[in-house]
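In this view, the complex is presented without one of its protein chains, the others remaining in place.
Chain nomenclature is as follows: A, B and C, assigned in order of appearance, with residue numbering initiated at 1 for each chain independently.
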Amino acid sequence: MLVVMDINAKQELIDAVVETAENKGYKAMPIPGGDRVSIGILYNKGSVDKSHFLGFEGVKEVIPVTKPYKQVSREFKNENTIIKVGDIQIGGDEITIIAGPCAIESEKQAMDIALSVKEAGATLFRGGAYKPRSSPYSFQGMGIGGLKILSKVREETGLPVVSEVIDLEVFDAVEDYVDVLQIGTRNMQNFSLLKRAGKAKKPVILKRGMAATIEEWLMAAEYIMENGNPDIILCERGVRTFVNHSRNTLDISAIPVVQKESHLPIITDPSHAAGVRDQVLPLSLASVAAETDGLMIEVHNKPEEALCDGAQSLLPEQFDMLCKKVRKMKELCRE
Amino acid sequence: MLVVMDINAKQELIDAVVETAENKGYKAMPIPGGDRVSIGILYNKGSVDKSHFLGFEGVKEVIPVTKPYKQVSREFKNENTIIKVGDIQIGGDEITIIAGPCAIESEKQAMDIALSVKEAGATLFRGGAYKPRSSPYSFQGMGIGGLKILSKVREETGLPVVSEVIDLEVFDAVEDYVDVLQIGTRNMQNFSLLKRAGKAKKPVILKRGMAATIEEWLMAAEYIMENGNPDIILCERGVRTFVNHSRNTLDISAIPVVQKESHLPIITDPSHAAGVRDQVLPLSLASVAAETDGLMIEVHNKPEEALCDGAQSLLPEQFDMLCKKVRKMKELCRE
Amino acid sequence: MLVVMDINAKQELIDAVVETAENKGYKAMPIPGGDRVSIGILYNKGSVDKSHFLGFEGVKEVIPVTKPYKQVSREFKNENTIIKVGDIQIGGDEITIIAGPCAIESEKQAMDIALSVKEAGATLFRGGAYKPRSSPYSFQGMGIGGLKILSKVREETGLPVVSEVIDLEVFDAVEDYVDVLQIGTRNMQNFSLLKRAGKAKKPVILKRGMAATIEEWLMAAEYIMENGNPDIILCERGVRTFVNHSRNTLDISAIPVVQKESHLPIITDPSHAAGVRDQVLPLSLASVAAETDGLMIEVHNKPEEALCDGAQSLLPEQFDMLCKKVRKMKELCRE
Partner (left out) sequence: MLVVMDINAKQELIDAVVETAENKGYKAMPIPGGDRVSIGILYNKGSVDKSHFLGFEGVKEVIPVTKPYKQVSREFKNENTIIKVGDIQIGGDEITIIAGPCAIESEKQAMDIALSVKEAGATLFRGGAYKPRSSPYSFQGMGIGGLKILSKVREETGLPVVSEVIDLEVFDAVEDYVDVLQIGTRNMQNFSLLKRAGKAKKPVILKRGMAATIEEWLMAAEYIMENGNPDIILCERGVRTFVNHSRNTLDISAIPVVQKESHLPIITDPSHAAGVRDQVLPLSLASVAAETDGLMIEVHNKPEEALCDGAQSLLPEQFDMLCKKVRKMKELCRE
């Protein structure tokens, strides 16, 4: 951390910062810079709270240098983390395709979609049993009934299943029934949920918050890892910006940046970024070209009757074409 | 809702939209517009899901008209909701000032600050017992011990106390000990928590999510109200933008817009918007000038030793001056 | 346009809106909706100014329906516009690669880079002679000297050259010397410059403003086209968001949306979106996968000595690898 002093800060103010830092157990090193003095706060373990120096008399600015994340960082562990779900590896050489409807609506709906996405090449099936909906009047998911359907889908198709955990109360049930847990964008900083996910025995997909920096996102992953669960899959799903032609703005550069900063795999959810069907294919291919480790795609066989997010769901035949293109592009990237 | 058709959409595509709408129980009215036809979807109760029409062949765009919120809207209930906490009224003629430290750190700290903010004119005391922190390595709050201290503070000072609920597990305890519950910005769309807050017997301060539109915020309040609790205080605390000279950007126009759209009171939290002490006074006064119903301000007697958010905490003497200015300005506004 | 009335707006207020609309020569159609009345404003040529109805007593909201752009829209002209620069076609089957340094610094620098980017596969050479710099103390470009160097580069390499026009004063000179004119992101709504570009005899690359919606961007193109120049190439270069790990956030979904709304070609500038070298390759490939019509890439042979934007410039060998990958991916996309 660098404490930048006012241009005419007197020596005693500089000394006060140095003393405070050393009282807190850090080493402080004044750096004369010409016009003004800065003070380096050194040998700190983990990042230092800006608050300890901001607002001191004579302090103009406090600039953090150390990143606050540790265990999730590539500096902590250099090789890629590969997450195994049955025979599937997420973060390895193959691209992982997770597909299914926004919400489980009935056994028939789930099974029909699961069979078609499997046929097209998806390796995991997704479907919400508990749905976080912005309106209390919208369909909130089938709950335990939905989990049981997911279980049957796995039995019949062999596809591992992914579903969202929305709170501590339903966590155990979801953990029992599914293979991969998902934490949604609105819960990225639900720290109680993150701590519980850290105790889970199943891998966790952690979606990026709608307005989260990569640092905040990795810190959310750090919560899970610090609580004992190393199997975390990050999922970029678009961020909120002024742009109004898509529901959110897919932040493609998050892929290389996360891969540089962290050893965890990162997948992309183009469906939620787009919010509308005809942007899903280009955003998917763009993600693959930028070397995402996987895609999570919403598919519905009757989108106009879907109880949730029909507008962004691909039809099975569209998904089939997407899979074909994705596979070819992945091959090309591997060359 | 207005379904806008492509410029050369054939009659059969128009008919298909009309039929679908009528099958769903709405009335559909084609509106010829010169170049293209639009179809009004009418007599719907509540807002209609765009997904039901977006992605239809021949549909260019779907434009929502009806707002999705009901019970929280001023169209539903015209007079202002005034919330009573003991003798205090929030949303009435007086401005409510809620003050205290970010986190309860010790009985002495809490009591010292409480006495000084009461002296200055605060009418409620705030302090976190359970803290949502972006790092798992940061102080997470004193928990139940903090709640007990809050309880003592109320006993000794007579100030009602406000504290945050962060999950379902601690909800009962917080509800037992405090007078007003707070739901934080990161939990604004934690729908399980909102539903539980709807069952609570105490008023709830609902902070705006960092990237939430007013519509989403009011829908979060709708969750609480629909579940049985009408005592909701909205709290504007700044939104995330590209601006980097404050932690968040205080959205002043949210005050008049919320007051127009909803009957609920709205207060402002300038401390979290600013993130730094010297912006707190101007943002507070600006909020009062824009007719906020209250302020929530962080105060600490030793900010450089605070375990949380010291940089944005006012010193007691700064808070005292703020209260004097706020009261004068409120008087002026009332004239 | 749809004028949405207050829930309890009286008939006379509705009549007043209708009358005003008809006085302005529109047709107005009241649409009863259950709770409230909306009024469709119909048979307008071009979009109607919201201001004419917003703020009327009894009016709750005014919702535009018609898009304001005409000549640039795909509804106006359905087939893709292909722009010819010598033998090169922009917007056709081949992907166009434009490369070169941010600024022309010397003849040797320009020529060395031009030869290497040509070798790698670039088909146009770019280089700034007049540079818009955020600091008055930064290098402002070589001016006319830079243009002359560009001219020599074209002579020796056969590559058509692209350079930025920054104001009316230098416009004629730039137009004389170069093959394609560029209007920068900060000038996207410099309407005087756009009008002048409309009189130009050379194609214009129009960069998207840092905070421009697609509608505003297409309206800027409309200015150029309305003034007589149909040869416009749109260039997505990232938008300003809260995201801080890249200089701007490349808005990939702008590619399919522009291609749907307009007949004009769209290229991508990943260098300015990234702001840092190691994001340029993934953003380039992502753009190609999303079917961009071209790329504009900054290349410098000695980035650490560049007078402008060295950090985002690729080295010639990196650019060479990029071109190879881009071509393979383009081939794949065409299959």
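Keep in mind that, in the parts below, contacts are C-beta pairs under 8 Å (C-beta built on N, C-alpha and C of every residue); 3 or more make two chains touch, one makes a residue touch a chain.
Being a predicted model, the structure only gives us computed values, none of them experimental.
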_Can you tell me which of C:Asn187, C:Asn229, C:Thr268 or C:Ser284 touches the chain that was removed from the display?_
C:Asn187
*Taking the entire complex into account, which one of B:Ser51, B:Gln109, B:Thr123 or B:Ser287 touches the absent chain?*
B:Ser287
*Touch list for subunit B against the chain that is not drawn*: 211, 213-214, 239, 241-246, 249-257, 260, 273-274, 278-279, 282-283, 285-291, 328-329, 332-333, 335
*Using the touch rule from the top, list residues of subunit C that touch the missing partner.*
20, 46-47, 49-56, 68, 132-138, 166-169, 186-187, 189-193, 195, 210-211, 216, 219-220, 222-223, 226-227, 240, 276-278, 303-304, 306, 308-312
*For subunit A, which residues lie in contact with the unshown chain of the complex?*
2, 4, 7, 29, 31-35, 38, 40, 42-45, 63, 65-66, 75, 240-242, 244
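As a convention for this text, only the chains that are shown with their structure count from here on.
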*Using the mean of all protein Cα atoms as the middle point, what chain has its own Cα mean nearest that point?*
A
*Would you mind pulling out the distance in Å between where the CA atoms of subunit A average out and where those of subunit C do?*
31
_Counting only Cα atoms for the centres, state how far subunit B is from subunit C in Å._
38
_How many angstrom lie between the centres of subunit A and subunit B, each centre taken as the mean Cα position?_
25
*Sequence positions of subunit A contacting 2 or more other chains*: 211, 278
